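For reference, the structure I am asking about is given below.
Every protein chain except one is present and positioned as in the full complex.
First chain written, first letter: the chains are A, B, C and D, and each begins at residue 1.
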Amino acid sequence: MGRLAAALGAGIAILLLWQGAVTLFAPPPFILPGPAAVARRLWLDRALLLDHGLITLAEIGLGLVIGTLIGIGAAIAISASRPLRRILLPLVIASQAVPVFAIAPLLVLWLGYGMASKIAMAAIVIFFPVTIALADGIARLEPGLVDLARVMTGGGSPRGRRWRLLRHLYGPAALPALGSGLRIAAAVAPIGAVIGEWVGSAGGLGWLMLQANARAKIDLMFAALALLAVIALLLYRLVDGALRRATPWANSTDILKESEPT
Amino acid sequence: MGRLAAALGAGIAILLLWQGAVTLFAPPPFILPGPAAVARRLWLDRALLLDHGLITLAEIGLGLVIGTLIGIGAAIAISASRPLRRILLPLVIASQAVPVFAIAPLLVLWLGYGMASKIAMAAIVIFFPVTIALADGIARLEPGLVDLARVMTGGGSPRGRRWRLLRHLYGPAALPALGSGLRIAAAVAPIGAVIGEWVGSAGGLGWLMLQANARAKIDLMFAALALLAVIALLLYRLVDGALRRATPWANSTDILKESEPT
Amino acid sequence: ADRLTVLLDWAVNPDHAALFAAQSQGYFAAQGLEVELIAPSDPNDPPKLVAAGKADLAVTYQPQLVLLVEEGLPLRRVATLVDTPLNSLAVLADGPVKTIADLKGRKIGYSVAGFEDALLQAMLKSAGLAPSDVTLINVNFALATALASGQVDGVIGAFRNFEIPEMRLLGKPARIFAVEDHGVPAYDELVVVAAADKAGDPRIARFNAALEAGVSYTLNHPDAAWAAFVKDHPELNDDLNREAWGLTLPRLAASPAALDPGRFARIAAFLKEAGLIARAGDAGDYAAPPR
Amino acid sequence: MTVPDGPAAAGRSPAIVISGAALRFGDTCHFAGLDLTLDGGRTTCLLGPSGIGKTSLLKLIAGLPAAGLSGTVSAGDGAPLAGRIAMMAQRDHLLPWARLIDNTMLGARLRGEAPDESRARAILTRLGLGPAIDLRPEALSGGMRQRAALARTLYEDRPVVLMDEPFSALDAVTRHRLQEVTARALAGRTVLLVTHDPAEALRLGDRVLVLNSRPGALREIEVPGGAIPRDQARGDFAAALGRLFESLGDGGAQG
Partner (left out) sequence: MTVPDGPAAAGRSPAIVISGAALRFGDTCHFAGLDLTLDGGRTTCLLGPSGIGKTSLLKLIAGLPAAGLSGTVSAGDGAPLAGRIAMMAQRDHLLPWARLIDNTMLGARLRGEAPDESRARAILTRLGLGPAIDLRPEALSGGMRQRAALARTLYEDRPVVLMDEPFSALDAVTRHRLQEVTARALAGRTVLLVTHDPAEALRLGDRVLVLNSRPGALREIEVPGGAIPRDQARGDFAAALGRLFESLGDGGAQG
């Protein structure tokens, strides 16, 4: 399994880098503990970490699904109509400038302290790259295909026309671009969930990190962080693999890589 | 000036939406003040907001430049060599799962309380979409061009070969994809700078928002937030416009939009 | 002049009155000190950075200091800014909760600090409630608004000199239960800490002297001190901070260098009882001997 | 189940009237003031040097925006042209993600009509693409891609058909066969066929026009007799070919 070996290699590389930083710069252990201490904590508190990890995982999953759906919807709306674009695009961009603490009370007021407010916050982080990448992809349809579609649909009933264009032409053509957006979204989804937990929570890795940080249990905080990083990596792999399978026509060989001695 | 009209329209749309939410849901003013109260605060504290806005603007500018450079560098490294990719990509993804408060002390330890630690934090947020979008763009070079380059450079000295391929082929071909990444980066740059300010600071809009929030000066917080959103919008426009001018061959007309009554 | 970096616990507020008075009245300068006051975004960072040698002094909370020392941070208390608890459990004055016992089955919000849930548990116990009788929610950035908007029924961590007037100005006056009235030993809300190996630094004695002068000036000339305070921090010049200023002054430690060793022993024992620390030390483990 | 031979109702194919067509870039004028009527139900072949503006002229008729292009186009029957045109562009523009059969039926999908798979299969088979029906474009050869684009155009079944060098990537034998298939499928429609192959023009065209920049815009070449597709063995074919070559020689490459 070359993939397993690669994953292991990456893990070892990160650990070496981390240990290297600890050895070289010798930061105090209460600011950056070494991998060994964190590994020990990961083992000792595995039940606790698993509990909270599962909460966060659920938030990530839901946030990713909802964020992606919103992202796709926003991209479609932005691409489909100029007036909508005028209104939506600035809103979408402005949404990225909002820090948590500014809208946390608002979210709680409207959505309560349950999952909903966390998923909303996570979705805000996640949907944006999807929207921009997909909208860009849609706007970059090859001009020849634009012409083709124009001739094919000219004069026809406009009912559902845009939807069909999207479904059969713009959508598939933008899939690789959507892929870039989804990859970015997959990597930021974990932090999206953590930010969601700052809105107010009673559990999850973000909550655990806040708690551990406040009690100066730095090794626990970094253990939770390590778990979060692993989730991010696995999620990225998952999304990446799914995307590769979904867009086989877009996977080119890469000369820069090909020329490597493998 | 159609562009000015559009910007005005967008601003008015946002304000209407905001006022609508306030009127409709009637959240307490200490959670969401109306546009009028915030506008009043914007005017009254204009000097204060300007002061801190300029600090944040400087951080955004530097963060965007440095983040973009790092992003491009990381994308090139990831695309150029398989071993490097194995090590770098997981690091790059893991970097997105790190909450500020986990590494804020570390950043201060290594970079001090000055601009550097803030810009580092901002760069972490900003570089990622650039990296992924550009790396994806590089990997998606048309297979026909890959073949062409292979025949053209076959047998030649490998010295600088990758660099030239990147410079004359993969790079320009990936410019539109890099554009998507940069657009995302431009929109998240302001929050990147704000997050940077959470590392510890004595000024800036993020600092001002924290202060205002901690002291329940909600109208001041939203005034700062409004300023931040405006910065995000202007930045996006700027980057978008520059990108359009830089990649004229990639600006297609969009049938979905073309069919609009304009 | 010798440079001295002081990390505040949180955003600048009237709790820091003595520090800013010493600064604005030139008492630090008179002691040959050039003091830099820095506000962090996370109250947990300053002690760590002092322990790591990245700053000379940090403002933190006495129970927090005990927790940090337990976790191996080489820190010692060198001065006190506020020598009574400010923390309280707050509920809406016109709400259904009249006593702590009424909180049974309700939601209680808390902010980030690690020992607040311990405080709460002690208070609940004093009213005969178990921790499982309430739902605890970390509301992080929004104590007052969470309570005022009715999203939670009570909050622990409300400072009685700040959140309480804040609630009233929001139109939602609060009823408070002071921690020390409900099973929690009294402690110093705000202390100044230094790295253990630098606690004997002569600059700290000079810092304390200036701080003491700052307290005296603030207590003696509250209006002038206020004027100087808002001159440097125009964003704080409002009704709330003015009122908080008045409520804070009586809480300021008049003798910042003075140490009550018993308080450390009592709060350590309390935290051990709450299961937050494994070993309760005595004052020598937490505080530098006063000089 | 077969390739449609001629439009459902012959005679419905409108004439197309182009007037004042011009292609200009700054000081360079490729052609200007060009008036042309394409007879309804007839095939007009257009030849001309590379870069003169043949593709641009097709775009004008199809109502597609193109830089430097101006002129008006209308249908002889007064009704709007939009929705009555099928166009086969110079490049194949296949959808890389779609199988050959789905590429063929794209038009139906985009118009929300039920795709007629058996018709698509029949067309593909007749164009020699039967075995490749489930392949994606990346697995097709150049000539197969071009035939796929042709299949897509024939599937459209429109009264007006514009074709831009539809057989250029095909070997002589396949080309000859597909010229026949295409001629039969398009009989009775208004067709404008751009080609670089003089023999092809004379085989398929009711009219043959040469677009040249130097000697005025359009020159019409007298075509040989006989039914379309014409037999190249006829005596007057060679003569017409000679005239056509001569006319082409007057122009010279543009651009």
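Assume a residue touches a chain if its C-beta (ideal position, glycine included) is under 8 Å from a C-beta of that chain, and two chains touch if they have at least 3 such contacts.
Because the structure is predicted, anything quoted here is derived from the model rather than measured.
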Neighbouring shown chains of the undisplayed chain, as defined at the top: B, D
Among B:R40, B:R150 or B:R237, the residue in touch with the chain that has been omitted: B:R150
Chain not shown: contacting residue from D:G51, D:P65, D:P80 or D:G242: D:G51
Those residues of chain B which, in the complete complex, touch the missing chain: 142, 144-145, 147-157, 159-161, 164-165, 167-169, 172-173, 175, 247, 249-250
Chain D, residues in touch with the chain not shown (by the definition above): 28, 47-55, 67, 90-91, 128-129, 131-132, 139-144, 147, 164-165, 168-175, 177, 196-198, 245, 248-249, 251-255
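Operating definition for what follows: only the chains that are shown with their structure count from here on.
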Chain centre separation (chain A, chain D; CA means) in Å: 48
Whole-Å separation of chain centres (CA-atom averages), chain A against chain C: 38
Junction residues of chain C, two or more chains touched: 42, 44, 48, 52, 141, 145, 149
Junction residues of chain A - those touching two or more other chains: 27, 31, 101, 105, 109, 142, 149-150, 161, 165, 210, 213, 250
Arrangement of touching chains [line / ring / star / complete / other]: other
